[in-house]
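Working notes, structure below.
All protein chains but one are shown at their positions in the complex.
Moving on, here comes chain A:
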Amino acid sequence: MKGTVRFVQGNEACVEGALYAGLKFFAGYPITPSTEIAEHLSLRLPEIGGKFIQMEDEIASMCAIIGASLTGCKVMTATSGPGFSLMQEALGYAIMTEIPCVIVNVQRGGPSTGIPTHVSQGDVNQARWGTHGDHSIVALTASNHQDVFAMTVEAFNISETYRTPVVLLLDEVVGHMRERLVIPEAGEIPIVERLKTSVREGVDYHPYLPREDGRLPMSDFGGVHRDNVTGLYHDMWGFPSDDPSVVHGLIRHLIDKIENQTNYLTRYKEVGVEDADCLLISYGSSARSARHVVENRRRRGERYGLLELQTLWPFPHELVRSKCANARYIIVVEMNTGQVCQTVRLAVDRPERVFLANRIDGEFITPTDIQGMLHLIQGKGL
């Protein structure tokens, strides 16, 4: 890959990815361990004519990016657990109104104030179900800085393609660790631009009537179409409606447009999965340790495999079921009490094969930790 080589924090890799994807507006509030994203963007955005604003809280930050997105900008906010909790209502608003936006959550230990400077992956289910009501969501992860960059670009592309908020679930280790990043040259990674309506002035424009390919072209605020955006159930004009067929149609649309596209939305990496007797499933920074274990064991001729999930939601049930089909042990490595593990159990045949290898003490899960747990799981003692 050609490009500029940098030695940066994961949070900075996220900033570079966002700028590469065309970010023009960021609103945020300082919170550990995501603050560096705001700091860097306060410097970088005005250099390209973009805008940065530090709002009065995370609620306002989430609302401000939605407002700015409606003027045609690509937008993002970044936060951590407590801030992500505050954003949930407006996240639901963005889902309901189908407004493209990217929300980065650099996870730290919770609940509550928790352990702000230490790592955790405890917000996986919050990303899925944090906002009220039935809905669907896209959530991506990354385990190294090149992937943080790539997944940030993906987050914007998916957000624009499907007109949906995308949650990028990073964690404290990935966010703060420094490593090499190659920033690709412009054009090397494709960028999805905002799809604008081609309906001319004076012709009836339906902001919520999907095209044949399912996409919903937008009309920016200030343009020739004056449409209504509301968090109430609404018809194809954006006007509130409590007609049961409209309500049912909209909620099905919001869920189906994500869930039916699971195959297109699934991003993953794998090592030695095809012949794996023991398959490790992981994501985010814990996938680094899992990969280390798998590579070591394979060097010794043992049949270990790694499935690194980069898309957590919509959960890639089909992929996980097929990759796990022949494994004797399936070990989910994560830093929570089994949020992905329980979903894997739902996905696979013979769920009694699925075990959890985790750490929930604020410390990073190391290859040694995983090895120890493998011994226990495989009945070899400590």
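In the analysis below, contacts are C-beta pairs under 8 Å (C-beta built on N, C-alpha and C of every residue); 3 or more make two chains touch, one makes a residue touch a chain; residues count from 1.
Throughout what follows, contacts and distances are computed from a predicted model.
Name the absent chain by its UniProt protein name; which of "ABC transporter domain-containing protein", "(2Fe-2S)-binding protein", "Putative tricarboxylic transport membrane protein" or "2-oxoacid:ferredoxin oxidoreductase subunit beta" is it?
Options "ABC transporter domain-containing protein", "(2Fe-2S)-binding protein", "Putative tricarboxylic transport membrane protein" or "2-oxoacid:ferredoxin oxidoreductase subunit beta" narrow down to "2-oxoacid:ferredoxin oxidoreductase subunit beta" for the missing chain.
Using the touch definition up top, pick the residue from A:N228, A:N296 or A:S322 that touches the left-out chain.
A:N228
Specify the residue from the set A:A13, A:I31 or A:A90 that touches the hidden chain.
Answer from the full complex: A:A90 touches the omitted chain.
Kindly state which of the options A:A18, A:A38, A:L70 or A:A290 is in contact with the chain not pictured.
A:L70
Which residues does chain A use to touch the chain missing from this display?
Chain A touches the chain not shown through residues 25, 27, 43, 46-47, 49, 51, 53, 55-57, 59-61, 63-73, 75, 89-90, 93, 220-224, 226-232, 237, 239-240.
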